[in-house]
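With one protein chain withheld, the remaining protein chains of the complex are depicted in position.
Let's look at chain A:
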Amino acid sequence: MISKVQHVASVLWPSFVLAGIGTVVLSTIFDPLAVSHCLGVEGISRTGSYSLGFFSLWSMNIASSVLTLYFRQPVHTPAECPVRDFDPDRG
């Protein structure tokens, strides 16, 4: 069993770190302001475009982490079916 803080942190924190790294790497290749303009976002400062980029990455990463947690819950155990003498193929 884990604490609630650990549960929440395990979603928010790795996504935050990766979003930070992603922002740094991506912004060295693309100018976030140019990307914003390409996406049709007008009237935004460059600081704003960096921030939006960061938060988009963070929310995507959060979504991914949440889905990971969601899908790792055990849901299916095959029904137990013992071997029987009756076999319809043999009639």
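We take it that contacts are C-beta pairs under 8 Å (C-beta built on N, C-alpha and C of every residue); 3 or more make two chains touch, one makes a residue touch a chain; residues count from 1.
The definition used in the following text is that contacts and distances are computed from a predicted model.
For the chain that does not appear here, its UniProt entry gives the protein name "Cytochrome c oxidase accessory protein FixG", which is one of "2-oxoacid:ferredoxin oxidoreductase, beta subunit", "Phenylacetate-CoA oxygenase subunit PaaJ", "Cytochrome c oxidase accessory protein FixG" or "Transporter integral membrane protein". Seen across the whole complex, the unshown chain contacts chain A at 1-7, 9-10, 13, 24-25, 27-29, 31, 45-48, 50-51.
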